[in-house]
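With one protein chain removed, the remaining protein chains of the complex are shown where they sit.
The block that comes next holds chain A.
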Amino acid sequence: MLILECPCCGVTGEETEFHAGGEAHLKRHSVGSTDDQFEEYLFMRENPRGVHLERWRHNNGCGKWFHAARCTMTLEVFGTYPAQTYEPPQEIKDAISAKRPGWSWRNFS
């Protein structure tokens, strides 16, 4: 069972307290975008075997959304961070690099 720490309220809980919300850092294309951009936003996914950045919601807690860095091969959680950002903060990147040297996810590494 995954154990996550909500960066919004600071509570550490089991995964039943949270709700998985899919891939993080998606660009939400809107009116005036091309078919390619909509496909990218709505359907295309990294789906990596390894380091993944994703959204979670603290459903049975503060109710806020946040981001998590996790490994899909080992289910190891490298860290969580607030959702109001376009890229993971440096300390999260460092935490991943410590465990997975040379990792990359989309343009981040």
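The definition used in the following text is that contacts are C-beta pairs under 8 Å (C-beta built on N, C-alpha and C of every residue); 3 or more make two chains touch, one makes a residue touch a chain; residues count from 1.
One rule holds for everything that comes next: contacts and distances are computed from a predicted model.
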Given the options "Trehalose transport system permease protein SugB", "Sarcosine oxidase subunit beta", "ABC transporter ATP-binding protein" or "Ancillary SecYEG translocon subunit", which would UniProt use as the protein name of the unshown chain? "Sarcosine oxidase subunit beta"
Touching the absent chain when the full complex is considered, from A:C9, A:L42 or A:C62: A:L42
Residue by residue, what part of chain A touches the chain that was omitted? 1-2, 15-16, 19-20, 22-23, 35-36, 38-39, 42-49, 52, 54, 70, 72-75
